[in-house]
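First the structure, in the form of structure tokens, and then the observations on it.
The complex is shown incomplete by one protein chain, all other protein chains being positioned as in the whole.
== chain A ==
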Amino acid sequence: MVAAAVLSVMGMGIFNHGHSSKSPSPAYANLPLRRPARTERKMDLKASDRFNINSQLEHLQAKYVGTGHADLSRFEWAVNIQRDSYASYIGHYPILAYFAVAENESIGRERYNFMQKMLLPCGLPPERDED
């Protein structure tokens, strides 16, 4: 159940923040690190779950790519959302066609471009702090 809740948050992320392919923003690297709000996830937890919550979360994080955690940086969060968005564009053929018309490229090329962008969707990661 927790998994479902977390993933639905993640799923929503795709669409609320779906950056248009036309403006991938390499600017995330320079932004200060900040914790994202995690209230929704907390609401779904029951007392009994709290027992082994850590192990459960770790399991989820390993199983479901993009599951957040307490120390998630803004950059990591953005990268996940971008990758989710690109995967969604690739999966939804009409959207792919829509972009292809806009950029006057073939759909095959557009799909390839999106896959290539999944490598570094937000530019280079920021310098780590001392930790």
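Assume a residue touches a chain if its C-beta (ideal position, glycine included) is under 8 Å from a C-beta of that chain, and two chains touch if they have at least 3 such contacts; residues count from 1.
The definition used in the following text is that contacts and distances are computed from a predicted model.
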Protein name (UniProt record) of the chain left out of view, among "DNA damage-binding protein 1", "Pyruvate dehydrogenase E1 component subunit beta", "Large ribosomal subunit protein mL62" or "Arginine-hydroxylase NDUFAF5, mitochondrial": "DNA damage-binding protein 1"
Absent-chain interface as seen on chain A, which is shown: 7, 11, 15-16, 18, 22-23, 29, 62, 64-66, 76, 79, 83-84, 86-88, 90-95, 97-98, 100-109, 112, 115, 118-120, 124-128
